[in-house]
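Taking it in order: structure first as structure tokens, then the write-up.
The complex appears here without one of its protein chains, the remainder shown in place.
In this document, chain identifiers A, B and C correspond to the written order of the chains, with residue numbering beginning at 1 in each.
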């Protein structure tokens, strides 16, 4: 019998553990115009002065958000505290954080208003994302769904001939329950989801795909897969001549074209409909100008041999990753995306951003470091479900930035914004 | 008459301003074994303890390198100081820095031993790069050359028909001396190198390629190109229906396949020959095992639809970018690379890393921030030629990491290293 | 519970319907050297003269193979006979066919010696493939396995919001048994294997993957999927605003990067080990020279932004497709491949070719046309299993050509061969 794809099944089953798809559909349905008007539009001081800075800290503190670490209070430079994060410790790199938002999100895990910490040294970046968030808030918020998840480790095995590969693959298939047991004994969080062989002559890559709880999970899947490999090397009736724990097929720390058909980390999609008047009043452009620009921009991306086609997803993601203790090197794969902007029948602007390979987590890696923890807390990203929540926020932030740059480009304000806010040529 | 390509001409002419190619060839020629033995192998304390940390700072200070800012001395949180780098400032993200090296480099600008600051929260990263640097040092140092440079801004113009595009392109060609004059009047550093049209139906993208002195230069080329566009919009005998300052063809903040045939930022190549005994003693593997692994790894990368084929260039580059005030979002394009490892006739290992789209600078952006400045100073990357020097260091650092991961993978030590140094599964 | 990937399961189950993997492994195991010597090496006249031509026809006829149609006997130009293949018929394009081989194959379906008809107008092509086949024959034959199969049709559905997409995907999942029934009622040959959603904002692409018996199957899957779509449009509780039968996601008639991770048509891998002396005596090169050349060639392919990395697979495949009535436009996707050549420990040459998206069939399309039928008959490709058999032959032929060009390139005979056999510059 034919079967539904794994992605499809997971999409449905995973979601329905908590609510029915119908309930989710209601939860994330676009807000009617009458409701949008009622959204609170809290404001904080945005001046560059010392007073502005202190006012923003006070604003955050009043909302129960801690800022002592990012404000430089307390002692950070305790070498031992960073063990597991760094070797040969000599100090701390310091990168300024700007506040953007609130961004209003209608997601499956991320719901409501979020104040977003963005760490960057590129002038105009925070201002640009902030403007996009404002337009989205005025439009009723960004809908976003974490569609699927999975982290891979892809060992490779080389045999004497393709015939031996066949014998090996058959054997591994029969061992799968055992492999799951090995994983369960090795990690509390990792769950083996699938094992898929990719054969090329006398080699086979086995893609082991896991869910990893709230962790990004790259170390976790390495350790689990290594345990499986140790077992295989001992027990397999047919022994490889060479093997390695990662064949370089997983897309770890690099942009690969397979992202869209599969998932790496989290696959998230976000969308919004921006009314014509907001395009004009807040974004100083128009749905038609933006849609035209975006179509040209997509075709230029294709001609440049880009993977996916988006504007500057890397900018916002990098700033958010850096503030929130993510593995910033994963920007290589996480910034792959597809952004669509088009005119609706009613003359508004529809925007969607899809990120198929977002490597994020809310435990492990740099997430426990002092300033990083504060920033994750600002987004309420702790506890069960927080990795999906953070992924949805990432995609919504990316969408805000795409809107903002598209508006600036389409109305030819881009250069001026950078001249006003950035450093000089 | 046929002509040499721009890349070829620049390669030769740029270099020969300072020395003849023959002199450079001597400067970067591999060191004879007898000389390698004489290389000083200074060592610093590598313990994770507070004492180790202080000893490392003292070691750096003794060499005249300042560490007050990264060590958290002084007051960073002066909101106004970060204007031009951030808006809505609320504090500083803090990321631990580890010391790696010295890395010994035989480049055209980067020459000698360098102590490398790497900011990261991923355990084992610094240790792994450090091990690679050690093996390279013992092998006589890494040869590296910044082959070419150029930053692009790619406005798009849309006309009524392809015939109008032809008229426009012809007109722009005649204006080129004027465009250069506009650039000279707009920026002290930017120099227009080339203008190239890419026609698609009734649109044309004009690629303006610049050198930008010691700056990464993305804002600079935006401002200069905008001035040219303003002139074109006023004076062109045929007016476009739409235009924008960046078509999304330049590869800004994204991985694109055109990198290898051209350049974006800096194109750098680095190479080394690692003797068999160093592969065995320092890297705990062998030239044969490493070369075998690398070939498998390259083919797996191809099957994953990767752009280029490398191991984990993004790891080292991100850590170095972060420490040294680079635009970390540019990791998207900067981490594209091609790494080659092969057995030599004499049974040693040859390794080359080529990075075609390294976006780096030593002035502007985040390079003037307190900790970032200290880190750039550790590498001696200030003043004329320092951007090329920094690019050569980047490529050499990337090579160190490629060697180290290849050795670990090929000898199956990768998992254990991560288990010992990283956080737990 | 985790599960084996579809590809893995199919690999094993499909195969084991006929024999166990163990039996297959024996069937395709490399021949021992002693057995290789006993392989018959039948020869036919290879002169370019009229006599040579007649002798070759006689040679084929003696083996029971018909050649009347390709020899121009009988009347072809009966307009009505070509209905279903062409509209506005005005005559026949004629392309010369050359005979190559025998190629010796140790496949799962293709077993033994095959005389291969190649239609081409490019001088040296047949000679080059023929030389490769000779070297492979002398080395004990080419092992090849059709690893998996599946043809896709990918309709797209666009809704008002991503929430509606979720409702639709959930509904389609429940309908899958019905979809299979629809397929069974629509076609005798098509079998629905899988349905996979790819969500992007308010759109979803549903990939319907089928097996299609001995047909290439593109029309078949269109018709079946259209029936499913008609049903969905009538019955779905949530109706799309737009839909189309093919979203352009299937990779039909184009090179796409997703080929390696999945399958399109047939995925086939072939391998051989060529002893040093055959590399030298027959191929006039050496394992070391060939392996070195191939590594350089693979890295150059990567730098050119190629999908996969191979030499000239398109040459042999196009000639075979043309002779045997395949849809030659599918060369776009079918010629994607990965070719590996490496030195073995014993100093011989290992070669593998993997083609992940080979669109072939032995019924339907042009396979029933007069000359095409004769050519398929020469290869014994009729009846059940013949599409897989033909796919294995395709891959083995491709491998022969890769070997031959690699030998010529590595030993610098390429230009001379083309000067002797091709038309003049």
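For the reader, a short list of remarks on this structure follows.
By our rule, contacts are C-beta pairs under 8 Å (C-beta built on N, C-alpha and C of every residue); 3 or more make two chains touch, one makes a residue touch a chain.
Only a predicted model underlies this, so the values are computations on that prediction, with no experimental measurement involved.
Checked against the full complex, the one of C:236, C:292 or C:382 touching the unshown chain is C:292.
Of the candidate positions C:108, C:161, C:335 or C:386, contact with the unshown chain belongs to C:335. Touch with the chain that is not drawn comes from one residue among A:184, A:233 or A:302, which is A:302. When the full complex is taken into account, the listed residue touching the unshown chain is B:194, out of B:50, B:194 or B:277. Residue A:258 is the one among A:25, A:57, A:162 or A:258 that touches the chain not shown.
Only one residue from C:113, C:226 or C:280 touches the chain missing from this view: C:226. In the full complex, the hidden chain is touched by subunit B at residues 1-9, 11-12, 15, 21-22, 24-26, 28-30, 143, 145, 147, 161-164, 166-167, 169-170, 173, 176-177, 179-180, 191-202, 207, 257-258, 260-262, 269-271, 305, 338, 340, 350, 352-354. The omitted chain makes contact with subunit A at the following residues, 257-258, 260-261, 295, 298-299, 301-305, 307-309, 338, 340, 342.
FYI, only the chains that are shown with their structure count from here on.
The touch graph of these protein chains is complete, with an edge between every pair of chains. Per-chain Cα centroids separate subunit A from subunit B by 25 Å. Within subunit C, contacts with two or more other chains are made by residues 257-258, 260-261, 305, 338, 340.
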